[in-house]
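The complex appears here without one of its protein chains, the remainder shown in place.
For chain A:
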């Protein structure tokens, strides 16, 4: 009898934690919005929502690629450096016009992704090591190509950075479109299924005859491309290419968004909605602390608390 109640209460606990992992991030966003509506002047304004959405766009786009990498039981530490490389290439090729420059920047990101994927899929280097190597190399390459900040004067880039349609900034539209596309790929395509199977168990996927290597390479190429797009967007917003500081610690923000969003680091599961909400949660947290002029170190501590809470929920669930 007592044993039975004990088991039931444990079950309840597991259920609560599961709910927390699945929906905690949305609850967190809702709470932060509520707090701000009450406490922050001018929070409820189109202008403010636009600002938050524009600021979160690059992190969100990078986090989409990161979610795929983590879902395949990997990780991509090179994303911040890919952003830097992307901004360098963009600046170097703007002479040919914005379209070509953006294309070159995205191809650059894909090439870094290809190198990541090849090291991981063919040589069998651990994702954390392979992408760490390209994180270092990518930043170096970016600085060789463009050693210092350079202004971007191209009118097309300026429009991309500050223009909007029906009050929604282009940058936000791009981020939302990419999120929908990635969510579709994960849920509705063979590739998505294969990715999750590989993330669950690579040996099993191999035995089942899935194209493990091809899928892994595509994952990192996509992650590189997304990071490059984020680099383009950040450049357009700043109207300057700054390879020294652009994308620094971006990998950590992206991993945080993914993990807080309920994607387990153990792979086999990808939650795109949660990832988007995770990025928004961090953005709102930072914005709240800045708007109320609290010490910047608090932001980092608050982020740490959120991460630990998210990982705790995921860990309990894994034990079940």
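Everything that follows uses one rule, which is that contacts are C-beta pairs under 8 Å (C-beta built on N, C-alpha and C of every residue); 3 or more make two chains touch, one makes a residue touch a chain; residues count from 1.
By definition in this document, contacts and distances are computed from a predicted model.
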Omitted chain (choose from "Phosphoenolpyruvate synthase", "Substrate-binding domain-containing protein", "RsbT antagonist protein RsbS" or "LacI family transcriptional regulator") - UniProt protein name: "LacI family transcriptional regulator"
Which of A:108, A:199 or A:261 contacts the chain that the document leaves out: A:108
Residue ranges of chain A at the interface with the undisplayed chain: 40-43, 45, 47-48, 51, 55, 89, 91-96, 104, 107-108, 111-112, 114-115, 117-119, 122-123, 141, 143-145, 147-154, 161-162, 234, 237-240, 242-246, 287, 290-291, 293, 296-297
